[in-house]
Structures are given as structure tokens and as C-alpha cells.
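All protein chains but one are shown at their positions in the complex.
Note that the chains are named A, B and C in the order they appear, and that numbering of residues resets to 1 at the start of each chain.
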Amino acid sequence: MDFNLTEERQMLQDTLRRFLADAANKDSNTLWTELAELGVIGALFTEDYGGFGGAGFDLSVVFEEIGRAGVATPLLETGILAGGLIAALGNDDQTALLESIVDGTQQLAFAHGEPLTRYDLNHVATTATQTGDGYILNGHKCVVMNGGRADTLIISARTAGDVASNDGISLFLVDASSVERRSYQTMSGADAAEVYLNNVTVAKTALLGAEGASFYEIETQVARATAALCAEAVGAMESAKDLTIEYMQTRQQFGRPIGKFQALQHRMADLLIEVEQARSATINVCGHLDADRPLRERHVSAAKNLIGRVGRQVAEETIQLHGGIGMTQEYNLAGFTKRMMMIDHQWGDTDYHLERFIALSRAVG
Amino acid sequence: MDFNLTEERQMLQDTLRRFLADAANKDSNTLWTELAELGVIGALFTEDYGGFGGAGFDLSVVFEEIGRAGVATPLLETGILAGGLIAALGNDDQTALLESIVDGTQQLAFAHGEPLTRYDLNHVATTATQTGDGYILNGHKCVVMNGGRADTLIISARTAGDVASNDGISLFLVDASSVERRSYQTMSGADAAEVYLNNVTVAKTALLGAEGASFYEIETQVARATAALCAEAVGAMESAKDLTIEYMQTRQQFGRPIGKFQALQHRMADLLIEVEQARSATINVCGHLDADRPLRERHVSAAKNLIGRVGRQVAEETIQLHGGIGMTQEYNLAGFTKRMMMIDHQWGDTDYHLERFIALSRAVG
Amino acid sequence: MDLSYTAQEQEFRAEVRGFLAANLDPKLADKVRLGKHLTKADFEGWHASLNSRGWLAGNWPKQHGGAGWTPVERHIFEEETTLAYAPRIVPFGLAMLGPVLQAFGSPEQCAHYLPRILSGQDWWCQGYSEPGAGSDLAAVKTAAVRNGDHYVVNGQKTWTTLGQHANWIFCLVRTNTEVKAQEGISFLLIDMETPGVTVRPIVLLDGGAEVNEVFLDNVRVPVGNLVGDQDKGWTYAKYLLTHERTNIAGVGFSNAALANVKRIASAEVAGGRPLIENPHFAARLAQVEIDLMAMATTNSRTLAKAAAGQAPGAQSSMLKVKGTLIRQEITDLTRRAVGPYATPFLPESLDEGYNGEPVGPDYATAASEQYFNNRKLSIFGGSNEVQRTIISKTILEL
Partner (left out) sequence: MDLSYTAQEQEFRAEVRGFLAANLDPKLADKVRLGKHLTKADFEGWHASLNSRGWLAGNWPKQHGGAGWTPVERHIFEEETTLAYAPRIVPFGLAMLGPVLQAFGSPEQCAHYLPRILSGQDWWCQGYSEPGAGSDLAAVKTAAVRNGDHYVVNGQKTWTTLGQHANWIFCLVRTNTEVKAQEGISFLLIDMETPGVTVRPIVLLDGGAEVNEVFLDNVRVPVGNLVGDQDKGWTYAKYLLTHERTNIAGVGFSNAALANVKRIASAEVAGGRPLIENPHFAARLAQVEIDLMAMATTNSRTLAKAAAGQAPGAQSSMLKVKGTLIRQEITDLTRRAVGPYATPFLPESLDEGYNGEPVGPDYATAASEQYFNNRKLSIFGGSNEVQRTIISKTILEL
């Protein structure tokens, strides 16, 4: 057992933390270009695909810093989800795209969820009907993160099977400008979109991976994304915690710093304990991304459940310990607490993953 | 709305509280006789059956005091469960028994639960097979409260229907000495027994109520018993709370009374809030014992769920706030915390009633 | 012991229902239910409607133009209006200042201000909190210095809810710095059109701007605007905080929010079935419903005590804590219930005049916003920490 970062990862962490320290004022395009220049996108990929990382702990180093800085980036969507799917399933033409991902010139999004999907990865109602020389896509993809800014979308659609079957789910690489999108901001400041597919025609070459056989690869990449989200949440928790500690040390009420009040001290202690738990759960999932599916997914659900619970506790307690100022948009805390809560709504909330953990545990025995 | 006790109930409460203040040293037979003489058993019955009460708030007045004093009595088993079933279902010969209940000369028990019953009232595997002039009973009744000391048992047995059917459950009044019993003490100091029925022959006259049609009356009397248990738990909570407040005022640590420590103050505040909630839930169920079944049972399950949760919190927090002394058998707190926890195991625990509340809410719409 | 309402009370409930059916615009109720931002006109219209029925000031005695209701009647009114998703009554003039004037104001002040509150001529806001004095009100620094027939006021108030709509503000100000903190405070009424008063909105993390900072820069206030005696404002401030709390538990709001989340969970689908049938979600929902059923009775017990003239004491603090925890838990259930559609942030779509389509179901739009906005419940109006201290000090007598 070793809980130290390798020298390379330690360097990546230091560099990224320094860089992000004054990232708040950068517009999102500049930020993206500079992240690419720093090699941060490359850290999400193995050497085979132009990167220098790609393992669970590479993701966690990067995303913890993103969370700590509280910046919104399309790293998850472009680098992990879309990038991961292309690396895993793409033919030579398609994997060529990865170069433009790693160098920051292309942004992608993974259009998967639908109004009735909620968090079930296999619930796909969007259809892809084969025509002579391609497919026609119909459906509605909802809350597609980075969907408004993406140049290219990976769209999941059903080529066979029942609406909730693992079999029959296919993926398509589609030029984003060829579909109808409604773009909007999310609660935590990122871009998202509704994607409406009304008889969208795509060529046969748009198919990513074998027809109807993409479910397990989607699950694998969502596992990586979940691990990254957990790390991002831990980063946000650390910042929220730090702000709160500083506030408790300085804010005076009834003639002394509020950090002197024992009731608040003990609640802070409970919060610190849970942040350590969140970090451990994240380590667990990152360390098991290459494990067999049942073990890996069990850690995915365990971590996301725990992160969801702790995220809520940290968000609520840090706001409460601050009092009114903690509720204002202009104070830094707002961004962190909103991010923690919104992470709960990405790829399965705490309730969803509790049930999933039970089901997976039963399957394992 | 009126939350004051009637003058009669106020008198009953005062009398009982005074009487129980030094009940701890009385042996259980003396205590029982004196309770009867005070008219406490009569308070559980309507005038039709030799009593002067019998309504929900009569039960709560009596049982809150029992809980507050921390004494073990067979009031619930004799007065409410068995007494209630006889009053509701008995023919003239059988209701004649009530006189000896009210005057304290007979103790009864309701032998209903079985090893696989857990808390489902309709799960009865014990059989009653009709013979020429009576029935033959076979089965195993478990954790029959007051089963060892009872003179007479009311035994439920199936005369028809599947093992978990509402239909086909019959009740029999049986001389306790005619069945095999293994008697033992419970965690909170009461008497209980395993009752083994091996070809026990009873006469036709032992049948209480119509054959196979007793389920809903069992449910009704268990509702009354549950309301009484909730009140008893509230009484135990009050005593545990009072002991803890006194302890916090006097026990010194780090040079001052522990009640001066804000972290403990705030936990005590949370506990006080929940005890008020427990009292309100008990008022709700006692006030709805005469309501239609769906409404009544919804309050039964709501109250028992809440009492179970709050009981645990009060037991654990009052022990913790005391520290080591709170764990000793000789200190008064022990009896109250044990009683609170054991009440959770009578007629359905907090989890059981949560599920039941959901099912009942669904049925109501 | 009797949990039922009297015939008279039941009749009153029917009357309220009838009034709501006839007078509450369903479009306005939809705005409330969906968490949209109400305009000044929305509030004023609803106030006027209630006032024409004599129901605007349920807690005021009849001689001042109030309804003179019993606590139970007020509770019934609250319960029915919240369940019907009527706008809340803006409390600053009606529930806060009114009773203070009636108890401590001069006959002239009552005669002048009270009718203007009822008619809607004046919209009051509250100037209690300051940047350095949140839960610790005795730390108030805003200074009022007597200068002839005026006080000259300098300082800053904050967390002034709906101050952007107000033309008057009642303030705690420091008139004496020589004495103990609590003893040098006065209660002053300030016309916000006086030179030197500036209102600046504070944007909260949910995107809304319902609270404000109020800057007071050499504001000249006639001495006639002092309520009661100089330096005795602490007493009046406490009176305001401990009285008029019949709705502190927010039972009506919670009932309405619970009904709403049930409706949402019946519409949402999880794993091919209505979310409300999911055992885990159902368990969370049932848990809070059971807590709320009990709290409604705790609330009624407190009302009954109040009706019998007993001071609520620690019980109103208990209701505040438990009531806010329940309301907040329901907002958490609501944001869970809407699933991924909790993520979009379109605050403009909550504003009057927005004509676009919602993203996702209409009930989802405000779910996250309300979750965050309602964090305020446990902070403002005496934080839950302050309430816990009151409870424990009352009981422990230390």
C-alpha cells in the first residue's frame, strides 16, 4: 500500500494548483487553451493516445484541483467521456480525433441521458434506424453537459432491443452543428444543452464501435467519469472547508471568534471526518478502475453514494457555519457548495447508487 | 382542539405518579394488587366492562406514568391486549372474566407471535384443528410477554387460510397451566415465555369470537397496545431526560458543570425537540384510536416509527451525556434506556412501521 | 384532550376555502407552487384582496383594523392559504412592526402608520442585521445622534428582505455607547426617500435578489419617528422576535411543499416505475411526512398554550429548529426528485414576463434554486444555533 503520489503526479498537481490559483478571471476559451498547453488534457489519456496518464489516480489529481479551484471546464465531457469512448472503440480514422482533443482544439460532449433515463445507463429510447448508407437518428437527449459548446457529439441510440436493454445500444460521432440544440447554463456555471434529434441523417462511418454493443464501454467510461467527479467533489469540499476554517478563526460573534464555540467546533470535527471519508472513497474507486467489472462498479456506486451524502453535509454545514454571507453569490463559498450539490445529479445521485450498490453486492454474493 | 387533561385524567395521573414514586421496591405481585386497588386497571376499560375509561387518552395517562416510573407490569398484556380482545369478542361467559382482570385477581397474556411472524400480525402458522367437541392446537408462540406469569392465555391459531392470510385466524382462551411454557426475563425486566403447543386439546367454548374472523380485532387491540407503548416510551424518555439534565447541572469536568459545554447543550436541545415530537406522535395515535381503520393505522405506524427513532436517540444520547455512569446497572438511567429500546421490538420496530406507513398511505391515496 | 376543531373553527375553515376559490388567481398560485419570483404587484394585489375581506392582519386586534383571530384561526388561515399556494403575506409591516407599534408606539404613530400598512400605501422592511451583527443583534453599530429635532443616522443594515420594494424601514440604532450593549439601542422609523438612504441588492447563491444592503449616510430622521423611549429599543426588538411567531414552524409551507414533491415524484419515472414507488425515495418521503405530522401537533399544542395566555418560551425555539429542518429536508427531496433536470440554471425563467419554454418539466425549474434559497431558514430570524442555546439554557438553567 502506498498513498503517496508519484513524482510525476505530484508535479502535475503542483503545476495545476499554481495555474488555477488565478484562473477565476479567465474566459473559458482561454482557460481551455491554457489547460491543454499545460498538458492537463493529456494527463487523462495513455501514451497510446497521445497522453501521459489515463489511470485512475491521474484523473483524481486533475479533478481534485479543478474542484479545489472551482472552475467549470469541459474536461470531463471532452477528455474522459468522449475521449475515453473514442480511445476504447474508435477505428483509426476516429482515434485520429484524439489529437485535437489533447491539444485543445476540439471540444466534445456525450449525449446520452434522456427525459426518462434518469440515471439508468441502459435506458435509451433514441433510435438509430439503418438506411442504405447510414442511419437516421430520432430522439431527445437532455442535460447534455457541454452540449452547447461541443464541436462534436457522441450520441447514443438504440439500434435494437427493448428500451432498457443492455444490448442494442450504439454510439455515433456527429457534428454538433448538424443537430438542433438548446443551450443553457447549469447551476454550477458550466454549459449544457438539450439536444433534439429529428430525423438526423448520419453516415455509416459515424458509428463508433460495433453496432448495438456499446453498453459496457459506456459503463466503463462513466465509471471513470464518476471517479473524476468524486475527486472534483473532494477538491470542492477542501476549499469549502478551508474557507470555513478561516471564517471561524476571524468572524466575531458575542465577543469572540465563532471558532471558539464548542458546538460549532464539534460540528466542524464531524465535517472533517466525513471529508476524509470522501477522500478515501475516491481513492478506492480510482484504485479499482482497472478491476473486474463487479468489483469496479461496486466501488463506483459506493463512492458516488458516499460523496453525495458528504457533499450535502459539507454544503449545508459550511453555509450554516458562515451564516448569511455563506448564501451570497459573490462570496467564494457559493461556487463550491453549488458544485458539490450538482455533482450529485451527474451520473447517478446518492439514492440511485445506494440501490445500485445493493444490487451489485447481491450479484457478487 | 384541547390539549389539557380532563379533571378525572388529571387526578388519575397525579394519583398514579404519587403511588409509583416509591414502587421500585415492591414485588411484582404487591404492585399488581395495589395498581388494581387504585383502579388503574379499570382505567383501561369502559364502563360497560367494569371500568371507567378505556379511551386513547386514558391509556396514555396510565402508560406514560408506568414509563416514567420504569416499572414492569403486565398492564399491557392483561388489561389492553387480552382484556380488549375479551371485551370486544367475548360472549357473556367470557366477558365475566373481565371482572377478575379489573380487580387484579387474574393475569393474562396474548400468545400471538411466532418465530417467523416477526411483526406481521396476519402471519399465523399455529393450527387449530376442529375435533368433535373442540379443537386441537399445534404450534410455537414466541416471546409471549407475561406468558410465564399469566393464568390464562389468549392463543391465536389458524382454522383456515394460508399462513399469511387475514382470514382464518381464530382466538382461544386457554388455561395457561395446560400448555408447555418456558419462562424467562426480558431485557427490561418483565416476564415472557415461549409457549409450545403440542396437541393441546381445548373445548369449543374456548373459542373467542367467530371462528376464523379475528384478524381485524387483533389489529384493533394491537393499535391500542401500540399507543400505550408509545406513551410508556414517552414516560421513559421524560425520566431519562430529567436524569440527564440533573447530571449535566451537577457533574463537573474540566472545572465546570458539563451542562456548560455548548456542544452538549446543543445536543440536549436537539433531544428535547425530539421528545416533544414523540409526545405529539403519541397524542396523534391516542386521538385517532376510534378513527376509521386506514386513518387509525396510519397514525399507529407513524407514531411507532417516530417513537422507535427518538427512543434510540434518547437512549444513546442520555447514556453518552452521562458517560460511564450511564452504562451501569445500578444507576437509574439503565432501566429507562433499556425499556425504550425494547419497546422498539414489541409489535413492530421503526423500520417495520415505516414500510407499513408507506403501504397504508398508498392505500389511502 | 381533543384533536378536533370546534364547529366554529370548521366553519371558518370553509369560509377561508371559499374565499380562496373565489379570489386566488390560479395563475398566481401556479407561480407560487413552481417557485417563480413574485412581483411587487403580485404581493400588493393579494394583500389588497385580503384587506378588502378584513383578513390581511389576522393577528391585529379589531380596533386597529385587524381580524382579531384566535391563534387557532390564524393557524387555519395559514394552513389553507399555503396549501392553496397563495402568496405569503409580507410580514414586515403586518406581523412585525404592527404589533410593536400597538404595544409601544404612541397613539399618533398607530393612527398614522397602521392604516397605511393595511392599505398598502407603505411597504416596510426590517433594519436589524448589520455586517458585524447577525445573530448577535446587541452588537448593532449604526449610530443615531440627536441633533435638535432630528436624529442623524449613519451606518449599514444588511439582509434586508424585499427592501427593494420598501418605502419605509424600521431600524435598530445605537443611541448610547456609554452603557451595556443592550441598553443603548433605540427603535427608529425611517422614510427611505430621505436623502442618504441607499439600497443595494445582494445576489444570493440561488440567483435571486430578495435581500439587500441598506446604507444610511447622514440620514436625518425626525425625533417623532422614535418608537417608545430612547435607549429602550432592545425591549421592543425582543418583543418583535419572540412574539408573532404563530407560523414559526411553517407547517403550512411544509404541507404544501410535501404535496408538491409527491406530485413530482408521481410524475417522475425511475427504473420504469413512478419514482414515488421506489422504496428508498418512499422511505425518505414517509420519514419527513411522519415528522411533519408530529410537528403539526407540537405546533397546535404551542398554539393552544398561546391561546391560554401562556408564553411560548423554549417551545417556539423548538418549532423554529424542527420546522426549518423539515422544510429544508423537503427541498432536498424535491431536488432529488427532479433528477438531472435539477442542473439547468435559468433564473430568468422564474421572472415575470418570461415567455420561453422551461427546460424539462415546469416543476423542475426552481428545484435547485429553492433548495439553496431555503438554506436561509436556519440562518435568518435567529439562527438555529441561537435557538438551540435558548432551548438548552431554558431547560438546564445554567
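By our rule, contacts are C-beta pairs under 8 Å (C-beta built on N, C-alpha and C of every residue); 3 or more make two chains touch, one makes a residue touch a chain.
As the structure is a prediction and not an experimental result, all values here were calculated from the model.
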- Note on the structure: Going by the whole complex, the chain not shown touches A, B, C
- Item | Touching residue (missing chain; options A:161, A:189, A:212 or A:287) | A:287
- Message: Using the document's contact rule, name the residues of chain A that touch the chain not shown here.
- Response: 1-6, 9, 57, 245, 248-249, 257, 259-260, 262, 265-266, 268-270, 272-273, 276-281, 283-284, 286-288, 299, 302, 305-306, 354-355, 357-358, 361
- Message: On chain B, where is the contact patch with the chain that was removed from view?
- Response: 113, 115-116, 118-120, 123, 142-143, 164, 182, 184-189, 192, 194, 252-254, 261, 263-264, 312, 316, 319-320, 323-324, 326-330, 334, 337-338, 341-342, 344-346, 349, 351-352, 354-355
- chain C residues that touch the omitted chain in the full complex: 279-280, 283
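Just so it is clear, only the chains that are shown with their structure count from here on.
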- What is the chain whose Cα centre is as far as it gets from that of chain A? B
- Task: Measure off the straight-line distance from the CA centroid of chain A to the CA centroid of chain B, and report it in whole Å.
- Result: 52
- Note on the structure: For chain C, residue numbers touching 2 or more other chains are 385, 388-389
- Message: Can you list every residue of chain B that touches 2 or more other chains, as numbers and ranges?
- Response: 262, 265-266
